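Shown here: the complex without one of its protein chains, the others still in place.
Note that the chains take the letters A, B and C in the order they are written out, and that residue 1 is the start of every chain.
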């Protein structure tokens, strides 16, 4: 399946991109996506092993299953206000 | 000595006046002033025995000594805001 | 940097807010007290605030000063209106600014709570049925503690 993966703020700067399309086997979880990203090496290894993640714009646990077409955002610590 | 005594809000309505000049013996306290007022009878007996009192615009204990020329206000429960 | 007043004219909250704030301050809070159309289950048509004006001006200045000293370098302004007010009119406006929000909230709340405890102002409500009544208030303490207590 195909996951639209979004990066913001420090993650976006780190990776030099705000968006990647990631291919994962069926049954993959949020954790599996993060592992797949980190295994790309280089700057990707600097990503936390368990960052905050939003799936389809809702904060989601690392163990949650992903579905084809999901929009997954890796969320650095937020600092609004 | 002579005490300028002020009444506000419900006390003013009760007594039908906002100000009285009260003569007291030297050494009189805030409590003595209140007793002197209540002993006038009529509506004055409806005053509390220990109302909140300000002497020269500062909240003061009933046992405080008064001085000639003091401005003493009997303060009903306040309700600003 | 702090200011306070007892006024007979309508209060403009935006003007009170404009009294405070600085480049050091990350948080500004404006509290606005408004005459509402009901109290204790009765329909209210309007209110009258009486005051011991000379003392009220002095007490409000003290409260503002206490709040300013407690909230790290806060800028503070407070205005209380007296006289006849209609429903929807502003009775009190309090503005505080501070580097951090916690102090600003604390100072803002402190001022309105102290006003209710010890500002010599009294409120008479006029009800829809024509009756009137003094609002049950709080009896001021003879020696108000000049520190900011918890919220």
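Basically, a residue touches a chain if its C-beta (ideal position, glycine included) is under 8 Å from a C-beta of that chain, and two chains touch if they have at least 3 such contacts.
This structure is a prediction, so every number in the text was calculated from the model and none was measured.
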Considering the entire complex, write down the shown chains that touch the omitted one.
-> A, C
Option from C:4, C:28 or C:51 whose C-beta touches the chain left out | C:28
In the whole complex, what residues of chain C lie against the chain that is missing from view?
-> 13-14, 17, 21, 23-38, 87-88, 97, 99, 101, 105, 108-109, 112, 151
For chain A, residues in touch with the removed chain | 6, 8-10, 12, 52-54, 57, 59-62, 73, 75-81
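The criterion applied here is as follows: only the chains that are shown with their structure count from here on.
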So what's the Cα centroid distance for chain A and chain B, whole Å?
-> 73
Just curious, how far off is chain C from chain A if you go by their C-alpha centres, in Å?
-> 50
Using the touch rule from the top of the page, what residues of chain C touch 2 or more other chains?
-> none
Within chain B, the set of residues that touch 2 or more other chains is none
